[in-house]
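Right, one structure below, let's go through it.
One protein chain omitted, others in place.
Up next, chain A:
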Amino acid sequence: MFGFSKSKWCTKKTAFFLTVMIIFLVLTPLASATKIQWLAHPVHFAVTGDGELLKQFQEKTGIEVVPVLYGVDVIMEKAMMEMLSGSSTFDVISLSNTTWRNDLGSDVFLELDSRISEIEDYDDYVPGLIEAFRAADGKLVALPIRSGAAMLHYREDLYNEYGLAVPVTIDEFVSNAQALTKDTTGDGVVDVYGYAFMGKEGSQLIDDFESWLYPHGGAFFDGDKVVVNNEAGVEAAALLTDLLNVYKVVPAGTLSYTSSEVKTAMQEGLAAMTTLWWQYNIDWNKPELSKIAGNARMAKLPQKPDKGLGYGHMGCWAVFIDKNCKEVDAAWEFIKFISSAEAQKYMVARGNGPTRLSSFQSEEFINAVGPEAAQIIADVYAVGKMPSPSPIFPEARETVARELHQAFTGAKTPKQAMDDAASAIQKLIQ
């Protein structure tokens, strides 16, 4: 009927081939490793040695981890879709403390309290980092894998050239930024700006705002009360506005700058100071990546005397297990592993921010950042706190970013902008 003769179709070879195929198809799923999908940021993958650590984990446990990499904002969008649809595309999800809301607790993520006794060295987690991922319902829902703290990065060569001292107060910082802003070629165009920050409207702008909010003694919330418009909040907003419009010590493109433009501005020598995470300092000192290699130093953020809290923006990424995850045990094994002291040692050697107390003393960490920077980072972590988890923290940050732009563009005064931000956040709370 189909044009094949019985003798041709049913040869011994064909029968053998079909048998092999059937055996292969039946046995392959049985023999293959348990597979889990990890929704993560590219930097999480990079610090695993571009997947080397995941291979080691697979060899040890037979569990294959497939990383799915996106930027910060897209991760939250994907996570939200996952939670809304109730699907289980991603078994493990990385979220930062600035995108996770603490009302997303054990109803959407697996609670970990019942399993935590399996981690023998639980006390080795930096306490502030792990507790930041306790949801509003009191349940622990994530384990920290990467931390960060904003530092003052400065060009040591320019500081030496102009005889400047590392600023301790905010006034000294402003004065240094003005001194460093120069037209070095004499063509009437500024070639080096004193400072660069992430001015594009969005979450990253708030990273830099927080780097000045806490040194002024400010906060977003005091309990249930919104206090971002108190004296410290207004001073922090006014500082960024003045650096931009009055002192003019930041590059002209600042209001479109994200972390990548600030990074470029530093490595191209366009900016002399910035307040990004300490991790960036490592790349700025690599000759193959940067024009300022060997000259990028870091210091604690300048503070307002008697007011500053001693630290700036602090953040942490943690790994959550989706409640709909089909491979819960495998996912648990993985987050236990990736947040373990052993894995963290491997990762800090590649520029990861420590989440384990033991990492700070490790040879890998000290070698990665240098002994002086390692000490500065450890000192900042010792006093630093992450912002208190809140169900509206991400929205509050977006609101402040929107209002800061109103101040930057002159549509509002910093005081008006912060007052409007506070009343909008209050509405969100209600």
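Here, contacts are C-beta pairs under 8 Å (C-beta built on N, C-alpha and C of every residue); 3 or more make two chains touch, one makes a residue touch a chain; residues count from 1.
Operating definition for what follows: contacts and distances are computed from a predicted model.
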UniProt protein name of the chain not shown, from "Tryptophan synthase alpha chain", "Protein-methionine-sulfoxide reductase catalytic subunit MsrP", "Large ribosomal subunit protein uL23" or "Trehalose transport system permease protein SugA": "Trehalose transport system permease protein SugA"
Sole residue of A:V65, A:I130 or A:A265 that reaches the chain not shown, by the stated touch rule: A:A265
Of A:M83, A:I116 or A:V166, the one touching the omitted chain in the full complex: A:M83
Residue among A:H41, A:R356 or A:H405 touching the omitted chain: A:H405
Hidden partner interface residues of chain A, rising order: 73, 76-77, 80, 83-84, 101, 103-104, 107-108, 188-189, 193, 199-202, 251-257, 261, 264-265, 268, 270, 394-395, 398, 402, 405-406, 408-409, 411
